[in-house]
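Every protein chain of the complex appears in place save one, which is left out.
== chain A ==
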Amino acid sequence: MSGWYAVFRKEIANFFVSPIAYAVIACFLLITGFFFWANVSLMSLVSLQAANNPMISQRINMTDIIIRPLAQNMSIILLFLMPLLTMRLFSEEKKSGSIELLMTYPITDTGVVCGKFLSAACVLVVMLGSSLVFPLLLLTVGEPDLGALAGGYVGILLMGVSFVALGMFLSTLSENQIISAAISFGAALLFWVMSWITSFAGETSGYIIRQLSILEHIESFQKGILALSDVSFFVFFAAFFLFLTTRSLETYRWRG
């Protein structure tokens, strides 16, 4: 990991000196805010109707109408936005040729990968941190299920970090940022919807596909359940693609 901090500082500066981070965070907050407003509006409408019907009023709660849909919407927004954060991580270095200098500094390949990964993860944390304003608003008007809220956020964070690792690996494969972003989005989407085909697959292959699907593992977080298997999935997912990124850099060295 030698030298990761120098790379981390540089990448953080790149995110925040350029408009990249601001644009992505602003988009994220705008769309999340829109869905939050829509859900809150729905909640107030349903509550209004429930005022005349005690049966309905017992069934409605903030978790089902606002918190869980908010977490689901944020996950889908991240699916679109994470490739924009990761697309330049290696593609830009390869295109400008600066990777040649970077790889001749006394920094290990693992250090380079970790520095870049942590910088993008930091932007993700800032992005999710900024969105906490919405649950805080809920706290002022009611008593949301804090477990579901925290679980949802942990799930989104783990999923986002996995997308960072996946996108970073794919950005080592092309020096064109658009291509990197496109294949990152495609790959993330594939991991997202993978479980949709399980009904057509056999028993074993269906099980494997279900285990690889992000959708299968994110749902429990949104219910406020932190299952070890789901946490492990995202940790292994990220670690696997970080490993592939390091290997990809190594092969890049061999190709000269």
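Going forward, a contact is a pair of C-beta atoms (placed from the backbone, for glycine too) under 8 Å apart; a residue touches a chain by one contact, two chains touch by 3 or more; residues count from 1.
The criterion applied here is as follows: contacts and distances are computed from a predicted model.
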Name of the absent chain as recorded in UniProt (options "Phenylacetate-coenzyme A ligase", "ABC-type oligopeptide transport system, ATPase component", "Dihydroxyacetone kinase DhaL subunit" or "ABC transporter ATP-binding protein"): "ABC transporter ATP-binding protein"
Residue of A:A6, A:L29 or A:L84 touching the missing chain in the full complex: A:A6
Identified contact with the non-displayed chain, of A:W37, A:Y105 or A:F236: A:Y105
Positions on chain A contacted by the hidden chain, ascending: 2-3, 5-7, 9-10, 13-14, 17-18, 96-108, 253-256
